[in-house]
Structures are given as structure tokens and as C-alpha cells.
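Pasting a structure below so you can have a look.
In this view, the complex is presented without one of its protein chains, the others remaining in place.
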Amino acid sequence: MLQAVRKLLDNKETITDVLSPFPVHGLDETLSIKRSRIPVGGFIFGALGAILAFGFQAWVFTVSYPLIIGGKPFFSIPTFIPITFEVTVLFAGLSMVTAFLIRSRLKPDISFKPLDERITDDRFVILVDTADKELTLNRVKSLLSGIHTLEIR
Amino acid sequence: MLQSPLRTPLIEGKKTYGSITSDILNPMMNKAGKFWYLGMTIAGFAMLFGVFMIFWTVWQGIGTWGENRTVGWAFEITTFVWWIGIGHAGTFISAILLLFRQKWRNSINRSAEAMTIFAVICAALFPLIHLGRPLLTFFIFPYPNTRGLWVNFNSPLVWDVFAISTYFTISLVFWYVGLIPDIGTLRDKISKGLKKNIYNFLSFGWKGSARDWHRHEITSIMLAAIATPLVLSVHSIVSMDFASSIVPGWHTTIFPPYFVAGAIFSGFAMVQTLLIITRKAMGLEAYITESHVENMNKILIATGSIVALAYMTEMFMAWYSGVEYEHYAFMNRATGPYWWAYMIMIGCNVVSSQLLWIKKLRKSLVFTFFLSIVINIGMWFERFVIIVTSLHRDYLTSSWTMYKPTIVEFGLLIGTLGIFFTAFLLFIRIFPVISIFEVKSIMKTGDQHQYETESSHEK
Partner (left out) sequence: MDEQFDFKKKYRNILIILMTGGILVSLAVILISKPGASRIWANVLLNNQYFIGLSLGAAFFLAVHRVAQSGWHTLLQRLPDAMTTFLPVAFILMLLIYFGIHNLYSWTDKNLSDKVIEGKRAWLNIPFFFARLVFYFAGWIALTSMIRKNSNTLMTSSDLKYHNRKILFSGLFLVFYGITVSASSWDWIMSLDAHWYSTLFGWYVLIGMFVTSLAFITLLIWFLKRLGYLKYIRPDHIHDMAILIFAFSIFWTYQWYAQYELIWYGHLPEETSYYITRLHHFKIIFFINLGINFSVPFFGLITINSKRQIGWVAIIAAIVLMGHWIDYWLMIMPATAGDKAGIGVLEVCMTLFYASLFIFIVLRSLSTGPLVIKNDPYIEESLNYES
């Protein structure tokens, strides 16, 4: 299938999408999909979580209701670390998942109908963008004549 | 990717993408067998017994438990730590093995993660019911209130709250994100009806687009990257419940990594228990092969050895410290009234796991199954020994007491086992036990077929 994609791209066909039952190794580079910025968002939200958690604990223990617990100082950095870390991870993880769902436009929807029910099983689909269906159809057919395909429509 | 000829195939037999889908989905879409109903009955009864015991505890009070002064923590926190520990194997398999690019994890990670979620649910029960007034559980969360009070952020018990909530949330989310493509597969295999609508709803409109796969992969790897330190931190924080005290036998710096190693140890044992049965019951031997079992056994012996090393370190350091209370704490463990628990712990954790050095035993499914149960018993007793022996005889000899568990406490342990197995049995009927798309993605490298011919052609 990678062969087919490369051949179509070499001949300047516009591929809108490729559907597959599992992530195909090497497809991202072939389609020039830019690396997602989800991890950057995760890092930023994680840092935000860290600041919030640490700041909140510090505020609670120094300003809001300072209590002497076990003889420890009010601003006790070592004890603030675990919760800070956990909240960092929580914010980072949830923000990345949310970003993923939003960017991929995934949401619970009963009325969703897939393009072809066999895609999630064992079929691969290449979607080619076209203004004129007939012309493209013939072009693509000739290009892919050497490669084993199931159907072209 | 090229594979060394020394590697055993990850998927046995000649498989196609289509046969992978049907192999994994058919057992769960067909009618359940007799053994499933039998399992559900036993687990169900255990669960009901446990639910009644929970009711009894809440209705009658904590006096129905065997705790006293000075043994304020015993059975329940043991079971709590035990369940959290079991849960860690799931995250280890999903996250850490993914980061180490161990492809063999692809067929076991789905059920391992589900196991984590159920284990954490069982564990989370205990903080709820061990309070004198469970109605006031919300006190453990920091919320603005009219008394101007906040929780004690200095306390490891509060760190626990955050750690376990985060761990549960991230595990659930990680598991579900991985499930989405497979729910798509399920949705497309069912032609119509209520089931199809439900799966359609749950699949979030997954269509298999290349860009979506790209983001999905990145999200999974990033979740794995943050889940790894998370799993280390959660059990370390749980260990700090004990280590931050000053009780001899509890206050020792090795607890965080030692507990994590022990958690992975007991967790993998539970995964072995579950998967050896599941692979047989659902006919998935080609995917969860003997080499998977052997690899997990290797991790068992590694973590078991780390646990043994920790025991030796603690014993040596108790003597080396020169502190008489530490001396006594460890003498008491081995020779005091709970010596039998200590022997079970050493026997089940150290002696039994070291048997795995023998290759024949490592490859034997029957031995692995029984060993995994023995290890879990041993790990439960390890927490029991740590908690009860240190508490019942610490500094002041006039405060020394004995602890005896009540039927209610046994009931809670059995009840959580019931909840766990009920949940797992339901899981294998509702969702695919093996991650379908991940197994398909390793098919080219994992398939036995690949070793015979090198030509690959895709549609």
C-alpha cells in the first residue's frame, strides 16, 4: 500500500487521506504529515499544573491557614513535591487526550457511519482528491495497474 | 524491521489481518461458555459477601474490625496496598514496555490495563470505608469551606488521595484511548441493533484516518511517557504512608523503590494468573504465546530478586544501625508471634520466585500459574508483616498488643477479589481482550510466516 501511495504522490495526485485498520509504519513520512504538537500542549499544561499545585499548597500553608505540623516549617518544599508532581501528570495527560480528541474531531455520536465497514478490519483505503471524477479515475487506474488493488471507485 | 533469527515469533501460525480480527472478536461475540458462568457465579457470590461486609462495617462501625491500639492499621491497608501494587503491572506493561519498544507487550497490554483499573477500584474502596463516618469522605479533598480549613498537604495520606486519583484517571484514559480504534472494529463487525449503537457511541466516530492514527500514536507514547513516572510515584507515595513515620521497620529510606519493585512483582503474577486462563478459555494461544509467559516470568524473577535484595538490605541495616529498636523489630518479625507470616512471606516471595532461574520451570504454564498465585499470597503477607509486626511491638513495651482479624475483614478481602474477578469477566465479554490494531501492526515482524518468505505486498 505504501507503494501505491508513493506512486500516486509522485504523479502529483492529491491524497486527502489514507484509512487503515492500524497505524502503518512509514506512512506519516510518505504523506508528509507534520509532527503533531500535542506533546507541546501537554508540556505547557503540565507546567501550568505544577505551578498551580505548588502555589496552592504554598498559599494554604503560609497565608490561608498556617499550622505547625510535626515541627515542620510552614513553607515545606519537600512535602509539596508529591502532590505537585501528581497534578502535573494529571494536567499533562488530560490536556493531551482532550487535544487529541478535539483535533481528530472524535466525539460520541450514534449517527456516525464509517466510509467502509471493512477498513477497521483488514482493508486500506486511499482517498484521492479530485475535481473531475472520471479523469482522475482513469489516471489512477493506470497508475496503479502494477500494484495489487481490490477496487478503485 | 528485521528480526534476529533467535527471536521466537510473537504471533504463531499464518495469520492475516482479517483472521486477527475474527480470532479476537469471535470468542467475545459468541455465547459465553459454561466456565464463564461458573466463574461469574463464584466471583459474584464473593462480591455479594464483600458488599454485605462493607454494609456491616459502615452500619455497625469500625469496631467490627480487629484493629486496636496500637495496631491501628492491619488487614485493610494491607489489602489496599496489595491491590494498588497489582495494578502497577498493567501500567508497566502498557507504558514502560512501550517505551522500551518491547513488541511482545502488544498482545497483553489491553487486559493488563483493564486489570489495573479494576485493581485500583478495589483499592479505592478502602479509603472510603475505613473512615469512621464514610459520609464525610469528601473531607479528604481540598475544597473551600466555611471553616476556612484545608487538608494537611504535609501528610502522605493526602498525597495518596491525589496520587491514586491521578493514577486511576490517567490509567482509565490511557486504556480508553487505546480502546477507541478497537471499538471501531467492533462497531463495524456488528450489523445492527442496540449493541451496535452502543459501540458506535463509544467509538467516538473513529474512521482510521492516517492523521488520526498519527495523533493517536503520539498521544499514546506521551501518555506512556508520563504514566511511567506516575506509576513509580504512586507506589512510592503509598510506601511513604509508612516510611515517613518513625516506627522501626517502617522508617527506612528504601521503601519507595522497594515497594515499586514489589508492586510490579505481584502485578505481573496477577497478570500471569489471569492470562493463562484467558488465553485458554478464549482460544488466544496464538497471540499470548508461551514466550509471552516466559518473558513475564523473566520480569518476575528480576523484580523478585530486587525484593529479596531489599529484604537483605533491611535486615543488614537494622543490625548496622545499632538502634536497639530496629534490632528488635527485625528479630520480632522472624521469631515473634507472627513468625509464621514472615515465613510465608519469605517462602512465597523469595524461595518460589528464585525457582524461575530454571528454564524448564520458566516455560511451564502449569508451574507459572501456581507460582503466580503463591507469589500474590506472599506479597499480601509481606505487607501484613511490615504493617502488623512493626505496629504491635514498637517503642513502649507497655503498649505491646496482639492483632486478630475478624470475619468482617476476611469478608472484605474476599469481597474485593470478587469485585475484581467479576469486573474482569465482564470485561472479556464486552471489550476485546487483546489490542487488535496493535497486534496487526506487529504482524509483519511477529508473524511466523515472515521467517519463511521475505516478500511483502500490501493492498
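We just call them A and B in the order they show up, numbering each chain from 1.
We take it that contacts are C-beta pairs under 8 Å (C-beta built on N, C-alpha and C of every residue); 3 or more make two chains touch, one makes a residue touch a chain.
This is a predicted model, so every value here is computed, not measured.
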In the intact complex, which of the depicted chains does the undisplayed chain touch?
A, B
Can you work out which residue in B:S22, B:S245, B:S364 or B:T406 touches the chain that's missing from view?
B:S245
From the listed residues B:K34, B:R69 or B:R101, report the one that touches the chain absent from this view.
B:R101
Would you mind spotting which of B:T21, B:S220, B:S236 or B:S353 touches the chain that isn't drawn?
B:S236
Of B:I140, B:L157, B:L172 or B:L309, which sits in contact with the chain we cannot see?
B:L309
In the full complex, which bits of chain B touch the chain not displayed? Write them out.
1-7, 99, 101, 228-229, 232-233, 236, 240, 243-246, 251-257, 298, 305-306, 309-310, 312-314, 316-317, 320-323, 357
What chain A residues would touch the chain not displayed?
35, 43, 70-72, 78-79, 81
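Heads up, the rule we're going with is that only the chains that are shown with their structure count from here on.
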Between chain A and chain B, what's the gap in Å when you average each chain's C-alpha atoms?
27
Considering only the defined contacts, which chain A positions touch chain B in the complex?
1-4, 17-25, 27-28, 31, 33, 35-36, 38-39, 42, 46, 56-57, 60-61, 64-65, 67, 69-70, 72, 76, 79-80, 82-83, 85-87, 89-90, 92-94, 96-97, 99-101, 103-110, 112, 114-115, 117-125, 148-150
Which residues, counting only chain B, touch chain A once they are in their complex?
16-18, 20-21, 142, 148-150, 152-156, 158-159, 162-163, 165-166, 169-170, 173-174, 177, 180-181, 184-185, 187-189, 197, 200-219, 222-223, 226-227, 229-230, 233, 237, 240, 436-438, 440-441, 457-459
